[in-house]
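These notes concern the structure reproduced below.
With one protein chain removed, the remaining protein chains of the complex are shown where they sit.
Coming up: chain A.
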Amino acid sequence: MIKTILDIGFLIAAISFINGLRRLSTPATARKGNLIAGAGMILAIIIAIIYPLGDEGSGNYPWIIGGIAIGSLIGWVAAKKVQMTAMPQLVSIFNGLGGACAVLLAVLEMLKSSADNKIGIAISVFTLLVGAISFTGSILAYLKLDGKVKDKHVILPGHTYVNIAFLIASIVIAVLYVLNPSSTMLIVLIVISLVYGFSFVAPIGGADMPVVISLLNSLTGISAATAGFIYNNQIMIIGGILVGASGTILTVLMCNAMNRSLLNVIIGGFGSSGG
């Protein structure tokens, strides 16, 4: 009975996300849309806290409440204090933190799951890879937008090839880990996906930064969705995929608005040469 009511609550939260996003894309209703999506998130979090999980997990609430309180405080203060001009880099940092959370969840799950559960491990590995790229990529995007890192300091000669090599290497290691999990491979996988995130954003220049933040945002959404598979949770899957899909389209729209192709942006170089 209570479970069904709470499941309907999750459904309402999912509808709020969709409705909020739709309103966010029209100027007259944008602010209300943001509030609706935020209300949906609060509802989802409350339900996640009270949802019955069976016999286990009665306690541990101080950890949850403490974490929520600290996170809310930091997020609220950061959002209120930031200069208007520094908002894009703040969004980038926030996005990176979401990715970092997905990484933590994936790693904790990988430490727990048995080596036979190949699908489960593959899902965690995917979550880890995508979340890690989004995490370090967003941090570098923040540093670049904030002027703390100059483009010329982080671009290697032939950077496109470096990135392709990283991509292939991380896929190979991911597959090896799924076939034969070990803690050494896990560390290698974590390190290479974090480094790849940096390397992925490194060649992308200043003017293209909003596009890449939007792209990283959709990656965070995708890793949130695959993390939803780990916990068998619909709202994570819907919310994550929704952000993943709309983030991808938004990325393409942003490219179109600048008369650039997404491939051009990712290969990079152009945006920075002008300035």
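Everything that follows uses one rule, which is that a contact is a pair of C-beta atoms (placed from the backbone, for glycine too) under 8 Å apart; a residue touches a chain by one contact, two chains touch by 3 or more; residues count from 1.
As a convention for this text, contacts and distances are computed from a predicted model.
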item	value
Complex member absent from the view - protein name from UniProt, among "Two-component system chemotaxis response regulator CheY", "Peptide ABC transporter permease", "Urease accessory protein UreF" or "proton-translocating NAD(P)(+) transhydrogenase"	"proton-translocating NAD(P)(+) transhydrogenase"
Given A:Leu24, A:Ala207 or A:Leu262, the one touching the chain that is not displayed	A:Leu24
Full-complex contact with the absent chain, from A:Met87, A:Leu156, A:Val172 or A:Val191	A:Met87
Per the touch definition above, residue among A:Leu97, A:Ala169 or A:Met185 touching the missing chain	A:Leu97
In chain A, positions touching the absent partner	17-18, 20-22, 24-27, 30-31, 33-35, 37-38, 41, 44-45, 48-49, 51, 53, 56-57, 59-60, 63-64, 66-68, 70-72, 74-76, 78-80, 82, 84, 87-88, 90-91, 94-95, 97-98, 100-102, 104-105, 107-108, 111, 118-119, 210, 213-214, 217-218, 220-221, 223-225, 227-231, 233-250, 253-254, 257
